[in-house]
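Every protein chain except one is present and positioned as in the full complex.
Showing subunit A:
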Amino acid sequence: MTTLTDPPKEHFRLSMLLYDTRYRSATIQVIALIGFMLLAAWIISNTIQNLEALGKPVEFGFFGEAASYDINQRLLEYNSRDSHLRAAFIGLLNTLVVAVLGCITATIIGVLVGVLRLSKNWLVARVMTVYVEMFRNVPVLLWIVLAMAILIESLPAPRAFRGDEPEATMKLFDSVAITNRGVYVPDFLFSRSLGDIHLFGTSSLRFDISLDLVAVLIVLAGSIFAMRKVSAFAAAKQESTGDRPTIWYIQLGILFAPMVILLTALGCHLGYPELTGFNFKGGTHMRNSLIALWLALSLYTAAFIAEIVRAGIMAISKGQTEAASALGLRPGRTMRLVILPQALRVIIPPMISNYLNLTKNSSLAIAVGYMDITGTLGGITMNQTGRELECVLLLMLVYLSISLSISGVMNWYNNRVKLVER
(Lines give C-alpha, C1' and ligand atoms only; values in the text may rest on other atoms or scores of the structure.)
Protein backbone atom coordinates (compact mmCIF):
# COMPACT_ATOMS: atom_id res chain seq x y z
CA MET A 1 0.00 0.00 0.00
CA THR A 2 1.24 3.31 -0.79
CA THR A 3 0.09 6.62 0.41
CA LEU A 4 -0.30 9.43 -2.00
CA THR A 5 0.86 12.72 -0.81
CA ASP A 6 -0.17 15.95 -2.42
CA PRO A 7 2.66 17.89 -3.97
CA PRO A 8 3.66 20.68 -1.61
CA LYS A 9 1.39 23.65 -2.17
CA GLU A 10 3.26 26.67 -3.34
CA HIS A 11 2.27 29.77 -1.45
CA PHE A 12 2.36 33.02 -3.24
CA ARG A 13 5.01 35.27 -1.85
CA LEU A 14 5.48 38.91 -2.70
CA SER A 15 9.06 38.34 -3.82
CA MET A 16 7.78 36.07 -6.59
CA LEU A 17 6.58 39.17 -8.42
CA LEU A 18 10.19 39.97 -9.02
CA TYR A 19 12.00 36.62 -9.03
CA ASP A 20 9.44 34.29 -10.60
CA THR A 21 9.48 34.47 -14.37
CA ARG A 22 5.77 33.62 -14.41
CA TYR A 23 4.92 36.92 -12.77
CA ARG A 24 7.85 39.13 -13.60
CA SER A 25 6.69 40.38 -16.98
CA ALA A 26 3.27 41.24 -15.58
CA THR A 27 4.94 43.21 -12.78
CA ILE A 28 7.02 45.19 -15.22
CA GLN A 29 4.03 45.93 -17.41
CA VAL A 30 1.91 47.12 -14.49
CA ILE A 31 4.70 49.40 -13.29
CA ALA A 32 5.21 50.78 -16.80
CA LEU A 33 1.49 51.38 -17.16
CA ILE A 34 1.31 53.23 -13.84
CA GLY A 35 4.31 55.32 -14.84
CA PHE A 36 2.78 56.16 -18.19
CA MET A 37 -0.54 57.12 -16.63
CA LEU A 38 1.21 59.31 -14.06
CA LEU A 39 3.10 61.08 -16.82
CA ALA A 40 -0.07 61.63 -18.84
CA ALA A 41 -1.93 62.88 -15.78
CA TRP A 42 0.93 65.22 -14.95
CA ILE A 43 1.02 66.68 -18.45
CA ILE A 44 -2.74 67.20 -18.47
CA SER A 45 -2.87 68.79 -15.02
CA ASN A 46 0.14 70.90 -15.89
CA THR A 47 -1.60 72.20 -19.00
CA ILE A 48 -4.80 72.97 -17.14
CA GLN A 49 -2.92 74.71 -14.33
CA ASN A 50 -0.88 76.80 -16.73
CA LEU A 51 -3.95 77.82 -18.67
CA GLU A 52 -5.62 78.81 -15.44
CA ALA A 53 -2.56 80.79 -14.44
CA LEU A 54 -2.88 82.58 -17.78
CA GLY A 55 -6.52 83.21 -16.95
CA LYS A 56 -7.78 80.99 -19.75
CA PRO A 57 -9.54 78.03 -18.14
CA VAL A 58 -10.77 75.32 -20.49
CA GLU A 59 -14.40 75.94 -21.33
CA PHE A 60 -16.60 75.62 -24.38
CA GLY A 61 -19.11 78.40 -23.77
CA PHE A 62 -17.79 80.46 -26.67
CA PHE A 63 -19.42 78.04 -29.11
CA GLY A 64 -22.79 79.63 -28.50
CA GLU A 65 -21.60 83.13 -29.32
CA ALA A 66 -22.10 84.74 -32.71
CA ALA A 67 -19.31 83.83 -35.11
CA SER A 68 -19.38 87.27 -36.82
CA TYR A 69 -17.64 86.08 -39.95
CA ASP A 70 -18.95 84.94 -43.30
CA ILE A 71 -18.21 81.71 -45.10
CA ASN A 72 -18.35 81.67 -48.89
CA GLN A 73 -19.12 78.03 -49.55
CA ARG A 74 -22.02 76.95 -47.37
CA LEU A 75 -24.14 73.92 -48.08
CA LEU A 76 -26.62 74.99 -45.45
CA GLU A 77 -27.98 78.41 -44.72
CA TYR A 78 -25.58 80.42 -42.56
CA ASN A 79 -24.90 84.07 -41.84
CA SER A 80 -22.47 85.98 -39.70
CA ARG A 81 -24.91 86.12 -36.78
CA ASP A 82 -24.93 82.33 -36.40
CA SER A 83 -22.92 80.69 -33.65
CA HIS A 84 -19.36 79.41 -33.80
CA LEU A 85 -20.78 75.90 -33.54
CA ARG A 86 -22.85 76.46 -36.66
CA ALA A 87 -19.77 77.80 -38.46
CA ALA A 88 -17.85 74.68 -37.42
CA PHE A 89 -20.71 72.54 -38.72
CA ILE A 90 -20.65 74.33 -42.09
CA GLY A 91 -16.90 73.77 -42.19
CA LEU A 92 -17.34 70.09 -41.36
CA LEU A 93 -19.74 69.67 -44.29
CA ASN A 94 -17.21 71.36 -46.58
CA THR A 95 -14.54 68.93 -45.39
CA LEU A 96 -16.85 66.01 -46.07
CA VAL A 97 -17.72 67.32 -49.54
CA VAL A 98 -14.12 67.53 -50.66
CA ALA A 99 -13.25 64.23 -48.97
CA VAL A 100 -16.09 62.33 -50.63
CA LEU A 101 -15.52 63.92 -54.06
CA GLY A 102 -11.79 63.31 -53.70
CA CYS A 103 -12.12 59.65 -52.68
CA ILE A 104 -14.43 58.88 -55.61
CA THR A 105 -12.27 60.59 -58.24
CA ALA A 106 -9.04 59.27 -56.79
CA THR A 107 -10.41 55.73 -56.94
CA ILE A 108 -11.51 56.05 -60.54
CA ILE A 109 -8.28 57.64 -61.73
CA GLY A 110 -6.17 55.35 -59.55
CA VAL A 111 -7.72 52.11 -60.83
CA LEU A 112 -7.48 53.31 -64.41
CA VAL A 113 -3.86 54.36 -64.09
CA GLY A 114 -2.94 51.23 -62.14
CA VAL A 115 -4.36 48.99 -64.86
CA LEU A 116 -2.88 51.07 -67.69
CA ARG A 117 0.53 51.01 -66.08
CA LEU A 118 0.54 47.26 -66.68
CA SER A 119 -0.46 47.78 -70.30
CA LYS A 120 1.59 46.05 -72.96
CA ASN A 121 1.58 49.31 -74.88
CA TRP A 122 4.99 50.79 -74.11
CA LEU A 123 3.95 54.43 -74.45
CA VAL A 124 0.83 54.14 -72.28
CA ALA A 125 2.70 52.27 -69.57
CA ARG A 126 5.54 54.82 -69.51
CA VAL A 127 3.22 57.82 -69.46
CA MET A 128 1.43 56.32 -66.47
CA THR A 129 4.75 55.67 -64.74
CA VAL A 130 5.70 59.31 -65.22
CA TYR A 131 2.35 60.41 -63.80
CA VAL A 132 2.66 58.18 -60.75
CA GLU A 133 6.21 59.18 -59.97
CA MET A 134 5.53 62.87 -60.44
CA PHE A 135 2.56 63.01 -58.18
CA ARG A 136 3.82 60.62 -55.54
CA ASN A 137 7.08 62.43 -55.03
CA VAL A 138 5.98 66.04 -54.69
CA PRO A 139 4.24 67.21 -51.49
CA VAL A 140 0.50 67.54 -51.93
CA LEU A 141 0.53 71.11 -50.63
CA LEU A 142 2.54 72.18 -53.67
CA TRP A 143 0.09 70.47 -55.99
CA ILE A 144 -2.79 72.25 -54.31
CA VAL A 145 -1.11 75.64 -54.59
CA LEU A 146 -0.10 74.96 -58.17
CA ALA A 147 -3.61 73.92 -59.15
CA MET A 148 -4.99 77.09 -57.60
CA ALA A 149 -2.40 79.30 -59.28
CA ILE A 150 -3.15 77.76 -62.67
CA LEU A 151 -6.89 78.25 -62.22
CA ILE A 152 -6.48 81.86 -61.15
CA GLU A 153 -3.91 82.92 -63.70
CA SER A 154 -5.08 81.06 -66.79
CA LEU A 155 -8.84 81.49 -66.71
CA PRO A 156 -10.66 84.72 -67.60
CA ALA A 157 -12.09 86.99 -64.92
CA PRO A 158 -15.87 87.54 -65.03
CA ARG A 159 -15.38 91.02 -66.43
CA ALA A 160 -13.83 89.46 -69.56
CA PHE A 161 -17.33 88.15 -70.39
CA ARG A 162 -18.75 91.66 -70.57
CA GLY A 163 -19.16 93.88 -73.60
CA ASP A 164 -20.21 93.40 -77.21
CA GLU A 165 -17.03 91.64 -78.20
CA PRO A 166 -16.15 89.81 -75.00
CA GLU A 167 -12.74 88.21 -74.59
CA ALA A 168 -14.35 85.12 -73.14
CA THR A 169 -17.64 83.40 -73.77
CA MET A 170 -19.72 80.84 -71.93
CA LYS A 171 -19.28 77.25 -72.99
CA LEU A 172 -21.78 74.49 -73.85
CA PHE A 173 -24.62 76.50 -75.45
CA ASP A 174 -24.08 79.43 -73.09
CA SER A 175 -24.80 77.32 -70.04
CA VAL A 176 -21.43 76.96 -68.33
CA ALA A 177 -19.21 79.87 -67.31
CA ILE A 178 -15.61 79.02 -66.58
CA THR A 179 -13.97 81.93 -64.76
CA ASN A 180 -11.00 82.39 -62.50
CA ARG A 181 -13.41 82.57 -59.57
CA GLY A 182 -14.81 79.16 -60.26
CA VAL A 183 -17.09 77.32 -62.61
CA TYR A 184 -20.76 78.19 -62.82
CA VAL A 185 -22.97 75.34 -64.03
CA PRO A 186 -26.75 75.29 -64.45
CA ASP A 187 -28.73 73.88 -61.55
CA PHE A 188 -32.14 72.27 -61.27
CA LEU A 189 -35.01 74.43 -60.16
CA PHE A 190 -38.53 73.30 -59.36
CA SER A 191 -41.34 75.72 -60.10
CA ARG A 192 -43.91 73.53 -58.31
CA SER A 193 -41.67 72.56 -55.44
CA LEU A 194 -42.85 70.31 -52.62
CA GLY A 195 -41.00 72.47 -50.12
CA ASP A 196 -38.53 71.54 -47.41
CA ILE A 197 -38.58 69.75 -44.09
CA HIS A 198 -36.86 71.76 -41.37
CA LEU A 199 -34.96 69.59 -38.93
CA PHE A 200 -33.66 70.51 -35.47
CA GLY A 201 -35.59 73.79 -35.22
CA THR A 202 -33.28 76.74 -34.75
CA SER A 203 -30.33 74.91 -33.20
CA SER A 204 -26.82 75.07 -34.60
CA LEU A 205 -27.24 71.73 -36.31
CA ARG A 206 -30.47 72.65 -38.09
CA PHE A 207 -30.79 71.66 -41.69
CA ASP A 208 -33.42 71.46 -44.39
CA ILE A 209 -34.21 68.44 -46.48
CA SER A 210 -35.66 69.18 -49.88
CA LEU A 211 -38.76 67.07 -50.47
CA ASP A 212 -38.14 67.34 -54.21
CA LEU A 213 -34.85 65.56 -53.77
CA VAL A 214 -36.47 62.92 -51.58
CA ALA A 215 -39.15 62.32 -54.23
CA VAL A 216 -36.52 62.01 -56.96
CA LEU A 217 -34.53 59.51 -54.90
CA ILE A 218 -37.60 57.42 -54.07
CA VAL A 219 -38.64 57.23 -57.72
CA LEU A 220 -35.10 56.37 -58.75
CA ALA A 221 -34.88 53.59 -56.17
CA GLY A 222 -38.27 52.27 -57.29
CA SER A 223 -37.16 52.24 -60.92
CA ILE A 224 -33.96 50.40 -60.15
CA PHE A 225 -35.87 47.86 -58.10
CA ALA A 226 -38.29 47.28 -60.98
CA MET A 227 -35.40 46.98 -63.45
CA ARG A 228 -33.83 44.29 -61.32
CA LYS A 229 -37.10 42.39 -61.22
CA VAL A 230 -37.33 42.53 -64.99
CA SER A 231 -33.80 41.26 -65.49
CA ALA A 232 -34.39 38.50 -62.94
CA PHE A 233 -37.45 37.53 -64.97
CA ALA A 234 -35.40 37.54 -68.17
CA ALA A 235 -32.70 35.44 -66.57
CA ALA A 236 -35.26 32.91 -65.32
CA LYS A 237 -36.75 32.70 -68.80
CA GLN A 238 -33.28 32.17 -70.26
CA GLU A 239 -32.65 29.39 -67.77
CA SER A 240 -35.83 27.56 -68.61
CA THR A 241 -36.14 28.07 -72.36
CA GLY A 242 -32.66 29.04 -73.50
CA ASP A 243 -33.95 32.24 -75.12
CA ARG A 244 -33.25 35.57 -73.53
CA PRO A 245 -36.12 37.98 -74.20
CA THR A 246 -35.09 41.45 -75.38
CA ILE A 247 -35.65 43.72 -72.45
CA TRP A 248 -33.43 46.76 -72.96
CA TYR A 249 -36.26 49.02 -74.14
CA ILE A 250 -38.41 47.94 -71.19
CA GLN A 251 -35.50 48.71 -68.88
CA LEU A 252 -35.00 52.15 -70.41
CA GLY A 253 -38.71 52.86 -70.15
CA ILE A 254 -38.79 51.85 -66.50
CA LEU A 255 -35.78 54.00 -65.74
CA PHE A 256 -36.83 57.16 -67.53
CA ALA A 257 -40.64 57.30 -67.78
CA PRO A 258 -41.44 57.71 -64.05
CA MET A 259 -38.58 60.20 -63.64
CA VAL A 260 -39.75 62.32 -66.56
CA ILE A 261 -43.31 62.29 -65.23
CA LEU A 262 -42.13 63.29 -61.75
CA LEU A 263 -39.86 66.08 -62.99
CA THR A 264 -42.61 67.48 -65.23
CA ALA A 265 -45.03 67.39 -62.33
CA LEU A 266 -42.54 69.30 -60.17
CA GLY A 267 -41.96 71.84 -62.95
CA CYS A 268 -38.27 71.08 -63.20
CA HIS A 269 -36.16 73.43 -65.28
CA LEU A 270 -32.55 74.50 -65.47
CA GLY A 271 -31.37 77.73 -63.88
CA TYR A 272 -28.60 79.23 -66.01
CA PRO A 273 -25.79 81.37 -64.64
CA GLU A 274 -25.96 84.98 -65.81
CA LEU A 275 -23.47 87.80 -65.56
CA THR A 276 -25.01 90.49 -63.39
CA GLY A 277 -22.99 93.13 -61.60
CA PHE A 278 -19.61 91.90 -60.47
CA ASN A 279 -20.22 88.18 -60.77
CA PHE A 280 -22.28 85.48 -62.38
CA LYS A 281 -25.52 84.84 -60.55
CA GLY A 282 -27.68 81.74 -60.66
CA GLY A 283 -26.61 78.18 -61.31
CA THR A 284 -24.27 76.30 -59.05
CA HIS A 285 -20.97 77.98 -58.27
CA MET A 286 -18.08 75.57 -57.87
CA ARG A 287 -15.38 77.74 -56.39
CA ASN A 288 -11.78 77.64 -57.53
CA SER A 289 -10.70 76.67 -54.06
CA LEU A 290 -12.89 73.56 -54.14
CA ILE A 291 -11.82 72.62 -57.65
CA ALA A 292 -8.12 73.13 -56.94
CA LEU A 293 -8.25 71.18 -53.69
CA TRP A 294 -10.36 68.41 -55.17
CA LEU A 295 -8.19 68.08 -58.25
CA ALA A 296 -4.88 68.13 -56.40
CA LEU A 297 -5.98 65.73 -53.67
CA SER A 298 -7.50 63.31 -56.21
CA LEU A 299 -4.51 63.30 -58.53
CA TYR A 300 -2.07 62.96 -55.64
CA THR A 301 -3.93 60.13 -53.92
CA ALA A 302 -4.69 58.47 -57.25
CA ALA A 303 -0.97 58.00 -57.79
CA PHE A 304 -0.78 55.95 -54.59
CA ILE A 305 -3.96 54.06 -55.40
CA ALA A 306 -2.57 53.24 -58.85
CA GLU A 307 0.41 51.56 -57.23
CA ILE A 308 -1.82 49.62 -54.87
CA VAL A 309 -3.99 48.46 -57.76
CA ARG A 310 -0.92 47.46 -59.73
CA ALA A 311 0.40 45.50 -56.76
CA GLY A 312 -2.99 43.84 -56.31
CA ILE A 313 -3.14 42.78 -59.94
CA MET A 314 0.41 41.49 -59.96
CA ALA A 315 -0.38 39.44 -56.86
CA ILE A 316 -2.81 37.32 -58.89
CA SER A 317 -1.06 34.33 -60.35
CA LYS A 318 -0.52 34.34 -64.08
CA GLY A 319 -2.32 31.02 -64.27
CA GLN A 320 -5.60 32.84 -63.72
CA THR A 321 -5.09 34.98 -66.83
CA GLU A 322 -4.04 31.96 -68.84
CA ALA A 323 -7.01 29.95 -67.65
CA ALA A 324 -9.34 32.79 -68.57
CA SER A 325 -7.79 33.05 -72.06
CA ALA A 326 -8.12 29.30 -72.43
CA LEU A 327 -11.84 29.72 -71.79
CA GLY A 328 -11.92 32.28 -74.57
CA LEU A 329 -12.35 35.47 -72.53
CA ARG A 330 -11.04 38.64 -74.09
CA PRO A 331 -8.36 40.58 -72.16
CA GLY A 332 -10.85 43.27 -71.05
CA ARG A 333 -13.28 40.75 -69.62
CA THR A 334 -10.43 38.75 -68.08
CA MET A 335 -9.41 41.86 -66.18
CA ARG A 336 -12.95 42.80 -65.17
CA LEU A 337 -14.34 39.37 -64.32
CA VAL A 338 -11.35 37.35 -63.21
CA ILE A 339 -8.40 39.46 -62.11
CA LEU A 340 -9.90 42.54 -60.46
CA PRO A 341 -12.36 40.68 -58.20
CA GLN A 342 -9.49 38.64 -56.81
CA ALA A 343 -7.13 41.60 -56.68
CA LEU A 344 -9.68 43.52 -54.58
CA ARG A 345 -8.78 41.35 -51.60
CA VAL A 346 -5.25 42.64 -51.74
CA ILE A 347 -6.25 46.16 -52.72
CA ILE A 348 -8.88 47.06 -50.13
CA PRO A 349 -6.82 47.18 -46.91
CA PRO A 350 -4.15 49.63 -48.16
CA MET A 351 -6.90 51.55 -49.94
CA ILE A 352 -8.48 52.32 -46.56
CA SER A 353 -5.40 54.13 -45.41
CA ASN A 354 -5.29 56.13 -48.64
CA TYR A 355 -8.86 57.30 -48.13
CA LEU A 356 -7.90 58.32 -44.63
CA ASN A 357 -4.86 60.16 -45.94
CA LEU A 358 -6.92 62.04 -48.47
CA THR A 359 -9.40 63.10 -45.82
CA LYS A 360 -6.68 64.27 -43.47
CA ASN A 361 -4.78 66.00 -46.27
CA SER A 362 -7.92 68.00 -46.99
CA SER A 363 -6.99 70.02 -43.91
CA LEU A 364 -4.47 71.82 -46.16
CA ALA A 365 -7.52 73.57 -47.61
CA ILE A 366 -6.65 76.90 -46.02
CA ALA A 367 -3.72 77.20 -48.43
CA VAL A 368 -6.27 78.02 -51.12
CA GLY A 369 -8.83 79.60 -48.82
CA TYR A 370 -11.27 76.69 -48.83
CA MET A 371 -13.32 76.97 -45.68
CA ASP A 372 -13.19 73.45 -44.30
CA ILE A 373 -13.37 72.57 -40.62
CA THR A 374 -9.71 73.53 -40.17
CA GLY A 375 -10.43 76.89 -41.74
CA THR A 376 -13.51 77.65 -39.65
CA LEU A 377 -13.13 75.93 -36.28
CA GLY A 378 -9.35 75.62 -36.36
CA GLY A 379 -8.79 78.91 -38.15
CA ILE A 380 -11.05 81.88 -37.75
CA THR A 381 -12.94 80.72 -34.67
CA MET A 382 -9.72 79.79 -32.89
CA ASN A 383 -8.16 83.07 -33.85
CA GLN A 384 -11.06 85.30 -32.94
CA THR A 385 -11.83 83.63 -29.62
CA GLY A 386 -8.29 82.72 -28.63
CA ARG A 387 -9.40 79.28 -27.41
CA GLU A 388 -6.56 77.31 -28.96
CA LEU A 389 -6.69 74.22 -26.78
CA GLU A 390 -10.44 73.75 -26.98
CA CYS A 391 -10.56 74.27 -30.73
CA VAL A 392 -7.63 72.00 -31.48
CA LEU A 393 -8.94 69.23 -29.22
CA LEU A 394 -12.31 69.41 -30.88
CA LEU A 395 -10.71 69.47 -34.31
CA MET A 396 -8.76 66.33 -33.47
CA LEU A 397 -11.92 64.68 -32.26
CA VAL A 398 -13.72 65.56 -35.49
CA TYR A 399 -10.98 64.16 -37.72
CA LEU A 400 -10.74 61.09 -35.51
CA SER A 401 -14.46 60.40 -35.89
CA ILE A 402 -14.37 60.95 -39.65
CA SER A 403 -11.39 58.63 -40.02
CA LEU A 404 -12.85 55.94 -37.79
CA SER A 405 -16.13 56.04 -39.72
CA ILE A 406 -14.32 55.67 -43.03
CA SER A 407 -12.24 52.77 -41.82
CA GLY A 408 -15.32 51.19 -40.22
CA VAL A 409 -17.19 51.24 -43.52
CA MET A 410 -14.18 50.04 -45.48
CA ASN A 411 -13.49 47.21 -43.04
CA TRP A 412 -17.05 46.07 -43.39
CA TYR A 413 -16.61 46.06 -47.16
CA ASN A 414 -13.30 44.25 -46.83
CA ASN A 415 -14.95 41.54 -44.79
CA ARG A 416 -17.49 41.07 -47.54
CA VAL A 417 -15.02 40.68 -50.39
CA LYS A 418 -12.29 38.78 -48.61
CA LEU A 419 -11.68 35.13 -49.38
CA VAL A 420 -14.09 32.92 -47.48
CA GLU A 421 -12.03 30.06 -46.15
CA ARG A 422 -13.51 26.75 -45.40
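Keep in mind that, in the parts below, contacts are C-beta pairs under 8 Å (C-beta built on N, C-alpha and C of every residue); 3 or more make two chains touch, one makes a residue touch a chain; residues count from 1.
FYI, contacts and distances are computed from a predicted model.
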* Structure fact -> Given "Formate dehydrogenase subunit gamma", "ABC transmembrane type-1 domain-containing protein", "Amino acid ABC transporter substrate-binding protein" or "Lipoprotein", the protein name in the UniProt record of the chain not shown would be "Amino acid ABC transporter substrate-binding protein"
* To do: Based on the whole complex, identify which of A:129, A:320, A:363 or A:384 touches the chain you can't see.
  => A:384
* Asked: Tell me, which residues in subunit A touch the chain that this view leaves out?
  -> 35, 39, 42-43, 46-47, 50, 53-56, 68-72, 79-81, 149, 152-153, 157-160, 180-181, 276-279, 281, 288-289, 366-367, 369, 371, 375, 379-380, 382-386, 388
